[in-house]
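A single protein chain has been omitted from the complex, and every remaining protein chain is retained in its original position.
Here is chain A:
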Amino acid sequence: MSPTTAAWLALACPLAGTIVNALGFRTLKGRLPGVVGTAALAAAFVFAVIAFVQLQGNGEEHRQLVSSLYDYAVVGTIDAKLSILVDPLSVLMMLVVTGVSTLIHVYSFGYMSGDRGYTRFFAYLNFFVFSMLLLVLAANFFLLIVGWAFVGAASYLLISFWYRRTTATSAGIKAFVINVVGDIGLTLGTFFILKHSGTLDFLGTFAQAKEIGATAHGDLTAGLILLLVGAFAKSAQIPFHTWLPDAMEGPTPVSALIHAATMVTAGVYLIARMHPLFEQSVAAADVGTIIGAVTLVVAATIGLVVTDLKRVIAYSTMSQIGYMIMAVSGGAYVAGLFHLMTHAFFKALLFMAAGSLISAMGGDQSLDRMRGFRKAMPFTFACFVIGGLALSGVPPFSGFFSKDEILLVMGERGGWHWVLYVAGYLAALMTAVYTWRMIFRAFWGEPVEQARELEHGHLWHAPQPTNPANGEVEDTDVGFPGPEHHVAEQSGPMKIAMGTLAILATVGGVVLIPKVTTWLDTFLEPTFKDSTLTPTIQGSDSLLVIGLIVGTVLGVLGIAIAYRIWGMTNGEIAVAARERVPALHRLFVNKWYFDELIGWLVVKPLGWFGRFGQQTFERVFVNGTLVGGTSGVVRAGSAAVRALQSGFLRAYAALLLVGAGVVILYFLLQS
């Protein structure tokens, strides 16, 4: 089987899963939809592995394969083909997406079993993965935009999965609207690039990258910044990030899928894929690195104060994606993708462990109400600790290597990139603090009622269905963990998924240990071989050693700080600190006022404009002048004609005569 055939089949599997689950929702009973969905993904993963193995079998020069299924439209030189590009980058993404998604499906298999929308959930989940695969496999801008928009639609469906909850539907709408803004950016950016390259094909465009950079530098920069808008919206970077924490309204496996394997990594992939163009426009690349670094720090500060368990992890994702965006925009392609991969492992693990906690809490997500789960949930605790260690960058866990690799390249680039280097380490410290704040608050201390119940083998159930986001009593059981719900801790499939990810999060770093292994580097070599930036970045051993030491120290220091504040005491130090700098705390708790800023800058003016249109413009101009005016003219004209129609036969005859006389007179005068 050729690599492209395998890739097509990998694409077909989740699509088939979607169709079977969507059409068979009446006939598929019990756990069958889950089996179908998971099997489809597992098959896709197998095909991804086949594609990987087959591609490795090809020679170094033959690792960029394009396969076209059919021509969608050919207009002039523009070739909108349904074609995929199989190269190391897309194969890596395929492996990560299908691999992590399969484990998330396995987890969902148990986690969602008490939910009424079980079939619908798996149909959506399969569709999400299909869209993401389409995005990463696309060989031209045309298919990329299709996949891009599909991912946005799928995220909307899944975030507002519990459609009877107002908070969930409004979060879904928010995510969708911001993603559409990104889609517009991506499409417009494509137009800019298409204007000068004359082709939609990636490889064809990249071949001309140098000429475009030389002849149309302004247009290229504008186009790339528009592409960045698309990437920022999907990857939740400032100022398009506000949807991501709200997206936590969806079921926990969805959060894991959005954060770990699909959706948010799309922006990173896009920039990495477009690297020949970004290297031609330093300005656009700098925008990417700076926004990435800003998001990195801002999200980490918010993560320090948020009290919703899932939202802490959400801000952590934003922050980690900031690392990746900074890396791929700043020339550290392999490091960025390496971090993408390890992040997928440990973030999915953290979400699964969080899901386990949340189900033990009967749907409650607030850290303020969780304490002392260490004894009640040893397995979840272990997973959370492994994920936390990887996230805070403690050696030898995977996150350590990938994060330091990024910062190493930033440091080596020198100049103003040093600011990013320092910011990266600052955020690394904060990452360790907020991650372990979460762990200490949830697992240490006096166990709460729910934890004590669980220690005795009982599962706690909330007395009545409530919305965990705002505490509203709900009249339905949508999203409410019913009596048959499980804790991941006690369910086989979920335990397998978490265990696998825990192993991957621990050892995932081996693919690229500085000075030891260069597997990922050599694997991705064919994609980035034409990069002009990478060879100029010289690795220096002293910086490497400094980075490794600083990274370790900061990670351990962050854990120590978190332990001092939340592990030893009950967070009294944090309360005291909050009272000392109330303004700073308010800034962080209110998420740097981004929602308010966007509301004030965009939503309010648009709302005002809409009201003006509806109440003033439409009423006065459209209804008054246009519609009223036209009908008025017709009415006046018809009134005049109606007066002539008297019904007097002889008056008609007279008019006829006069008319004939006028005509004859005209002809007589003419001749």
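In this text, contacts are C-beta pairs under 8 Å (C-beta built on N, C-alpha and C of every residue); 3 or more make two chains touch, one makes a residue touch a chain; residues count from 1.
We take it that contacts and distances are computed from a predicted model.
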For the chain that is missing from this picture, which UniProt protein name fits: "Cellobiose transport system permease protein", "Pyruvate dehydrogenase E1 component alpha subunit", "NADH-quinone oxidoreductase subunit K" or "Asp23/Gls24 family envelope stress response protein"?
"NADH-quinone oxidoreductase subunit K"
Per the definition of touch given earlier, which of A:A583, A:V641 or A:L668 contacts the omitted chain?
A:V641
Going by the contact rule already stated, which one of A:A636, A:L649 or A:V662 would touch the omitted chain in the full complex?
A:L649
Where does chain A touch the missing chain, residue by residue?
641-642, 644-650, 653-654, 657
